[in-house]
Structures are given as structure tokens and as C-alpha cells.
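Here the complex is missing one protein chain, while the rest keep their positions.
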Amino acid sequence: MSPAGWTLDVALVTLILGLAWRLLWTRNLFEAVVLFVAFGLTLSLAWVRLGATDLALAEAAVGAGLTGALFMHARQRLAEKLAERAEEEVDG
Amino acid sequence: MAEAYMALAAFLVVNVGAGLWRVARGPTPADRMLAAQLFGSTGVAVLLLLAEAADAPALRDVALVFALLAVVAGIAFVKLGWSQDPLAEDDHAD
Partner (left out) sequence: MPISTWLSIPLLLAGAFFFLGGTIGMLRFPDVYTRLHALTKADNLGLGLITGALVLEADGWAVRAKLLLIWILVLAATATLCHIVARAALERGIRPWRRP
């Protein structure tokens, strides 16, 4: 394998492991969602390097885009519910 | 020339990996989102370079999906994910 290709693969693997580690351990939910989107994009590039272009397409569209938007919406709903509950406790 | 394209693609991936530090630092949700946007457009450049280097035209379609996805994620963020009254941890973490 060419040196440049090797560097690219090592960078992708490092990035995937680092992103996974950080997104599992962070306490900030929004950061976890953004890291998940970045993780999906990196994984898609890794599929491209492995020669699975169709998987890369699916991962980019569903894994990063759609799931990322859904997670973002879910986190928003969670925040609203928590705010409502806190208000009820104050009133009651 | 293919080797030069690969080298440039590797440089761009390392580059954007450094840029992702901004996701961890914040401080506002928009800052984290912008780093992901940078990742998306760099990904388009990387895929176009790989398509030329590996002679795989299908990769240009993946690049198109990356470009579209950045918009979808960004608009979902502004419309659905960035509340006026977010979880308290979000704006003050780190």
C-alpha cells in the first residue's frame, strides 16, 4: 500500500476510535449528538477506503444525516419535558 | 498524480480531525454544529480526491450525499435542536 493511503487509513482509524470514546464518555448530550454525526461521516469514509461504496452511501444518508437529526430532535424534546417537570415541582 | 491526491486527502482528514476539537470545547451548541459542518464539506473534498485517485466515479455520488446531508443536519439543528431554553448544561459545559 502507498504511504499516503496508509496515512489516510491510520488517520481514519484514530479518528473513529477517538470519536467513539469521547461520545460515550461526554456528559453533554448535544456534544454527543454532534460527535455521533461526525462519527457517521468518518465511518462512511472508512467504508469508502474498504471499497464498499454502497455502504458508504447508506451510512452517510441514514447513519449520520437522518439519525443525527432524529437524535437532535429527541434531545430537544427531553429538554422541554425536563423543564416542564421542574416547573410543576416548583408550583406543587 | 494519484499518490498526490491520496496525500492531499490524508492531509485533509488529519486537518479536520484537529478541527473536531471545537466540538468538545463548545461553548454554545452552534459552535459544535459548525465543526460538524466543516467536517461535511471537507468530506466532500476528500471523496472527490479519492474518486479521482482510485478511478471510482461512484464516489462522486457519495460526495453529493455528504453535501446534502450537511444542509439537512444544519437546518434540523436550527429548527429542532437549538431551543430558546436548552438544558442548562449545554451552554456552560467545559
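Per-chain numbering from 1; labels A and B assigned in written order.
Heads up, the rule we're going with is that a contact is a pair of C-beta atoms (placed from the backbone, for glycine too) under 8 Å apart; a residue touches a chain by one contact, two chains touch by 3 or more.
Being a predicted model, the structure only gives us computed values, none of them experimental.
Student: Omitted chain: which shown chains does it touch?
Tutor: B
Student: On chain B, where is the contact patch with the chain that was removed from view?
Tutor: On the side of chain B, residues 1, 4, 8, 11-12, 15-16, 18-19, 21-22, 28, 30-31, 33-35, 37-38, 41-42, 44-45, 48-49, 52, 57, 60, 63-64, 67-68, 70-71, 74-75, 77-78, 82, 84 touch the unshown chain.
The rule is simple: only the chains that are shown with their structure count from here on.
Student: Based only on mean CA positions, could you tell me how far chain A sits from chain B in angstrom?
Tutor: Computed value for the inter-centroid distance: 11 Å.
Student: Which bits of chain A are touching chain B when the two form their complex?
Tutor: 2, 4-5, 7-8, 11-12, 14-15, 18-19, 22, 26-31, 33-35, 37-38, 41, 44-45, 48-49, 53, 56-57, 60-61, 64-66, 68-69, 72-73, 75-76, 78-80, 82-83
Student: Could you list, by residue number, the parts of chain B that touch chain A in their complex?
Tutor: 3-4, 6-7, 9-10, 13-14, 17, 20, 23-24, 26, 29, 32-33, 35-36, 39-40, 43, 46-47, 50, 56, 58-59, 61-62, 65-66, 68-69, 72-73, 76-77, 80-81, 83, 85-87, 89-90, 93-94
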